[in-house]
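Missing here is one protein chain; the remaining ones are kept as they sit in the complex.
Now for subunit A:
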């Protein structure tokens, strides 16, 4: 009988201290997340130094809770997977060094994971992957279309040239004086309004899968500003609806074209903005009932930052023998293609 594979995942790239343990690549045995969002709210965004301090305060507590919840010991662990980048360097360093200390203390193999590879692999905790597949990654720091021909191989076919979609959400929310983090507020308002305001859509040059949201963001800010100058009132619900419409229109149109061109069997949604109800509903409508493509959307708890997704990605890298040494470093600008076989 084959021995069970147990992977511990550690994620500290931004403002969540997270540790998870998963079995055989797909089963969650523990998934602990200590969020710092309450601490950062008063600053209107994540403060890197404060995030790093919180990670140090939380790390062993979260590690202990995960091991306790999973009910296993170190000798059961096949590997420790940790987010090595991208993210806030000071924050990443806590997870990386904690992972190295546990790996060293018990002689357990270490695997470095790209944060976005983790977001994509959150889907494998819901349903087995079927290749080739396409993943639409939308988060605070990323907007990407990633093509995968097999496990652990990532090809970025389109990415944002300026702001990530999540960043645009936060900035628009600030313009509308909504509290941080703004994404969920825009999403909520959008449902109550109508897309009556003309806002641009950045298609970029013909055939490009890249994105650009800075123009849209500026258009929203100008719309609010001009209305103020003319003494008119803007209905925030309608502005939110119009903004969200523009974002989703561009995301979906490009995704649909890529799905056709690359002949993929699955379309995965990944990243924190995947929690957006408007985006989920639109994707369901367009791809939900198609015979030739399977749409997978992870539950909300697996869309936001967590360590189960890191362990899930770590599981396939472990199978491929992609180990890291004790000199593993935090790499804030890490490229996802480092996981591809050389």
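Observations on the model:
We adopt the following convention: a contact is a pair of C-beta atoms (placed from the backbone, for glycine too) under 8 Å apart; a residue touches a chain by one contact, two chains touch by 3 or more; residues count from 1.
As a convention for this text, contacts and distances are computed from a predicted model.
From the set "Various polyols ABC transporter, permease component 2", "Quinol:cytochrome C oxidoreductase", "Cation:proton antiporter" or "Peptidase M22 glycoprotease", the protein name that UniProt assigns to the chain left out of the figure is "Peptidase M22 glycoprotease". Considering A:106, A:201, A:225 or A:290, the position touching the chain not shown turns out to be A:106 (whole complex). Contacts to the hidden chain, counted on subunit A, fall at residues 42-43, 47, 49-50, 52-53, 56-57, 59-61, 63-64, 74, 90, 93-94, 96-98, 100-102, 104-106, 325-330.
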